[in-house]
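A single protein chain has been removed from this complex, and every other one stays in its place.
Coming up: chain A.
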Amino acid sequence: MAAAARFFTRGAHSKLSLVAVGGGGGAHCSFGAALLNASPTCNSRTKTQRRHAAHFTFQPDPVPTQYGPTQKMNLFQSITSALDNTLAADPTAVIFGEDVAFGGVFRCTVGLRDKYGKDRVFNTPLCEQGIVGFGIGAAVAGATAIAEIQFADYIYPAFDQIVNEAAKYRYRSGNLFDCGNLTIRAPWGCVGHGSLYHSQSPEAFFAHCPGIKVVIPRSPVQAKGLLLSCIADQNPCIFFEPKILYRAAVEQVPMESYTIPLSQAEVLEEGSDVTLVAWGTQACADERKENNLRGVKGAKPSPHDPCAEGSGKHGPRETGGVMRGHRSTDHPALGCGYRLQVGGENWPFAHQPRGPNNRRLCF
């Protein structure tokens, strides 16, 4: 009763727009309705809040010409294309996870079961530790195993299998056994309405673990090439797919197979003021315009070699410093470790009061 009174008085002083109060028991409803009527600032017609969709405009890359004929595809279609190419070329390849058989909750595997058979594209029970463990075993026995985790937020039950087993399989066996044929895919990152458990960017947990590779594309063309590289790569790879880009990112994507190197930074724009490093959706953000910088943008630093873009003509020694952009938590973040590593490497240069171009180096 007291809470309701407070609600009433708050309503009296502010322009409170109420979302539909009904739904629930009868008593509740009528009480809420009474409140509505009693509040002086509320109209009898309730103002409903407009849902603001996530604001995002994807800029497609120019059409690639070096990989053969292209077709208009969004991100999930470029994933399907990569998987289709893989199943066609590699008879040992299998795709499995929750709900992949009917096409997947994000439509990434649509049509593949009909085309390649139920022994190659199949549902597993609802158990992430089982999905990854099963994938490791299949890879060890020589199959190309492509495991899907339904959301990156649910990858944690598989953390033991990924970190203690997949990452260490080759090392601990003296290279007698390995699960290089394993690729784990998972939708990743914020999407606007995902809240705590459909928005996570857990790459930092895995980037810290030697033995696996973590890859996050920024566009459909990148996604297909990088996914095919992950599948071909003889190390276990985790491929995080920015879910906000599944439909929003549309490009002309080559229909045939092609690969994009995993361990090289991609320079998106030349510049000399600062080195901006980003991955995934953040690489789509136009920080340059927003921050008035003439900067270099490097995308997808490989976690086991974060300094690749820290050196060379685009590194902080040549520009004024490094800024890293990502969408995970800053708690500390992957960027923090990266900063320490790149910072440490460049310490002798940072120590000078002025760097090249008379700018102070910052990290």
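Here are some notes:
Basically, contacts are C-beta pairs under 8 Å (C-beta built on N, C-alpha and C of every residue); 3 or more make two chains touch, one makes a residue touch a chain; residues count from 1.
Heads up, the rule we're going with is that contacts and distances are computed from a predicted model.
The complex appears with one chain absent; UniProt names that chain "2-oxoisovalerate dehydrogenase subunit alpha" among the candidates "GST C-terminal domain-containing protein", "Glutamate decarboxylase", "2-oxoisovalerate dehydrogenase subunit alpha" or "Proline-, glutamic acid-and leucine-rich protein 1".
The chain omitted from view is touched by exactly one of A:Asp84, A:Asp153, A:Asp178 or A:Glu203, namely A:Asp178.
Annotation: of A:Leu83, A:Ala101, A:Cys190 or A:Leu227, A:Ala101 touches the absent chain (contact as defined above). Among A:Gln71, A:Ser195 or A:Gln234, the one in contact with the hidden chain is A:Gln234. Checked against the hidden chain, the listed residues A:Ala138, A:Val191 or A:Cys230 yield one contact partner: A:Ala138. Residues of chain A in touch with the missing chain: 92, 94, 101-102, 118-119, 122-125, 127, 129-130, 132-143, 145, 157, 160-161, 164-165, 168-178, 180, 210-211, 213, 234-235, 263, 304-305, 307-308.
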